[in-house]
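First the structure, in the form of structure tokens, and then the observations on it.
With one protein chain removed, the remaining protein chains of the complex are shown where they sit.
Naming follows writing order (A and B), and every chain is counted from residue 1.
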Amino acid sequence: MSETFFELRDVSRYFRSKPSLTQRIVTALGRTGPPPALRAVDDVTLRIRAGEVVGLVGESGCGKSTLARVATGILPPSAGEVFYKGRPVTELTGKDRLNYLLKVQMVFQDPYASLNPRMKVGQLVGEALRVHKLVPKNEVGERTRGVLKEVGLDLGYMDRYPHQFSGGQRQRIGIARALAVEPDFLVCDEPVSALDVSIQAQVINLFMDVRERRGLTYLFVSHDLGVVRHISDRVAIMYLGRIVEIGTAAELFAKPAHPYSQALIRAIPSAVTRRRRAFTPLKGELPSALSPPPGCAFHPRCEHAMPICREVRPPLVQISPDRSAACHLHSTSESV
Amino acid sequence: MNAEFTQDAPLLDVQGLKTVIHLPDGAWPAVDGIDFTVQRGEVLGLVGESGSGKSVTGFSIVQLMDSPAEVIAGRVLFNNEDLRLASEERLRSLRGNRIAMIFQDPLMTLNPVLSIGEQMAEAILEHRDVGRQEALRAAADALVRVGISLPEARLRQYPHEFSGGMRQRVAIATAMLNAPDLIIADEPTTALDVTIQSQILFEVQKLARDSGTAVIWITHDLAVVAELADRVAVMYSGRIVEIGPVDEVLDRSRHPYTLGLLRSSAAMVEPGQRLNQINGMAPRIDARPSGCPFRTRCDRAMSICAEQDPTPTIDGRHGFRCHNPMPQRDAA
């Protein structure tokens, strides 16, 4: 077991918006370069061991979903390499590639857009089984019912269309669809954020049961820090396309090293202690991935920002045996 | 702003609202006779399970229920005007202007083929007599307020170029554009991370305080409601099972369901342990149990719960519907 189960190595994903006609003319005249690419994921390295749960947390728009799509093979990376069981996935072809696609499954963020509105639930969940002939024809129905039961859906729902379900029920359908092809790695993009608390608890228990029963590995993307702390072995915190801190869940939540992690953990809402809180707006402007600030991307909002933060981008460095952070507060003491 | 000090009629007074869904085998109540009021400047949190009827309540208030759903009873008094009797034209001029709605699915509100700027400017120009440039400036301001930087560039982009959370922030910014009297926000921050959520909640609080905008904040997240709302209504199976000031409902919950929700939070157990879940599922709309609809999942159920539908009990400003409520107790 020396090979890493799953690895993103120096992965970046850029989006280039189509240049307008004037921009194209200007470019053709050699006045400016092409429009800047949006770096949704910027040079991320992440190793995931078999059977572990890695939580991925970060601001909306920081690139979590893009990272998830690159990991599952829905989007190719613009740079860098994705490794599944030690093999770069770009080299996989035919059966091997299909195997990777099926074994690395995604549960989507948006329970509305992720189900084909013109397919019945039964068809939806069994589709890949049927098309790829993963099980004999007459067992598709059985397998479908099995996973629907596993995620706690009433079997009376099989012949309904997705629009007849409320948001929470749809997300279970999405989970069932992923489980149907027996994956070993689930990339969950905010899988419980559409569910209410009582069902969230069930689904998180479900994720934990399924993991135990099937020996799954998870990349668990969420903005709900409470949930991430609960379910993850390790947590990665992302900011503007980069991982700014990664470490074991318990340690990271107890003693966040990066100022952004600290801000996040402070902002966790609580039903127990806080009432009619005076919410504070964030200091500084939210940066845009279209033009990330130079130096540390967090510096415009950071209360500890130093002159060096405005100029030099802090690398992600190990600050303790199980923790890495990308912040000058830590890298200076370390590297100097 | 607290309700007890306000003598005026409430901004919104919902009485006996009932909305059914017509299915092939009959009409089933998605919202089953609910009553509540919202004062000017007040934030009412509406929480409940998936399928409990929160969205249907929101749509029913603004009379946006299309078949197979139908509002069949009740009154919706907005500034003393019954919206159920209002003409389509009147409703159109109210919606987006005096009443703004933020939908659960931002793609519902955003037109994929128009740029964000065009859509937001349109929302202003529809109800206000200003120039296009001014409308675009207002739109840019609104984007900054929900934490989207470089608004000028963003206004030229199309919805698909935004992340899910950014689309939702655009929808929120659009709703706040005309400083409405009432915002009905359906799970608006579900897809957002906490620092952005704080920022948006800050803007909502400010709008409620400064413009007297009342807010119905529909969510399943009790923690957000605890920090934002003045009052909370907990829905289950199309009814309001508990309603009252936020401290009353959360610290001295009387309904077993409310308590179950509070206990199921990840914060209540050690990491890695199973969460306290409320077992079972919310019943299907066409298969709700007799008597108290929660009884099949309730650990305090008694025999009467299967026979009789509990009627509302009012204890001061705190109301609940349960045969065997949690005993009254002092705050911990």
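The working rule: a residue touches a chain if its C-beta (ideal position, glycine included) is under 8 Å from a C-beta of that chain, and two chains touch if they have at least 3 such contacts.
Just so we're on the same page, contacts and distances are computed from a predicted model.
A.B. asks: UniProt name of the unshown chain, from "Electron transfer flavoprotein subunit beta/FixA family protein", "Alpha-hydroxy-acid oxidizing protein", "Stage V sporulation protein E" or "ABC transporter permease"?
C.D. replies: Listed in its UniProt record, the absent chain's protein name reads "ABC transporter permease".
A.B. asks: From the list B:T19, B:N97, B:T219 or B:Q277, pick the residue that touches the absent chain.
C.D. replies: Considering the complete complex, B:N97 is the one touching the chain left out.
A.B. asks: Which one touches the absent chain: A:Q105, A:Q202 or A:S232?
C.D. replies: The missing chain is touched by A:Q105.
A.B. asks: For the chain left off this view, which of B:R132, B:H160 or B:R274 is in contact with it?
C.D. replies: B:H160
A.B. asks: Which of these, A:L38, A:V54, A:V82 or A:A128, touches the one chain of the complex that we don't see?
C.D. replies: Of these options, the touching residue for the absent chain is A:A128.
A.B. asks: Looking beyond the chains shown, say which of B:T19, B:T174, B:T189 or B:Q277 touches the absent one.
C.D. replies: B:T174
A.B. asks: Since one chain isn't shown, list which residues of subunit A touch it in the complete complex.
C.D. replies: Against the left-out chain, subunit A lists 69, 72-74, 97-98, 101-102, 105-106, 108-110, 113-119, 127-128, 131-132, 161, 163, 174, 177, 181.
A.B. asks: Which residue numbers on subunit B touch the omitted chain?
C.D. replies: 64, 66-68, 92, 95-97, 100-101, 103, 105, 107-113, 119, 122-123, 126-127, 160, 174-175, 177-178
To be clear about the criterion, only the chains that are shown with their structure count from here on.
A.B. asks: So how far apart, in whole Å, are subunit A and subunit B when each is placed at the average of its C-alpha atoms?
C.D. replies: About 28 Å separates the centre of subunit A from that of subunit B.
A.B. asks: Which part of subunit B faces subunit A closely enough to touch in the complex?
C.D. replies: 47-51, 55, 104-105, 107, 144, 147-150, 153-154, 157, 161-166, 168-169, 187, 190-199, 201-203, 205, 220-230, 246-247, 250, 260-262, 264-267, 269, 271-272, 274-279, 281, 284
A.B. asks: Spell out the part of subunit A that touches subunit B in their complex, as residue ranges.
C.D. replies: Result: residues 15, 17, 57-61, 65, 109-110, 112-113, 152, 154, 156, 166-169, 190, 193-202, 204-205, 208, 223, 225-227, 229-231, 249-250, 263-264, 267-272, 274-282, 285-288, 290-291 of subunit A touch subunit B.
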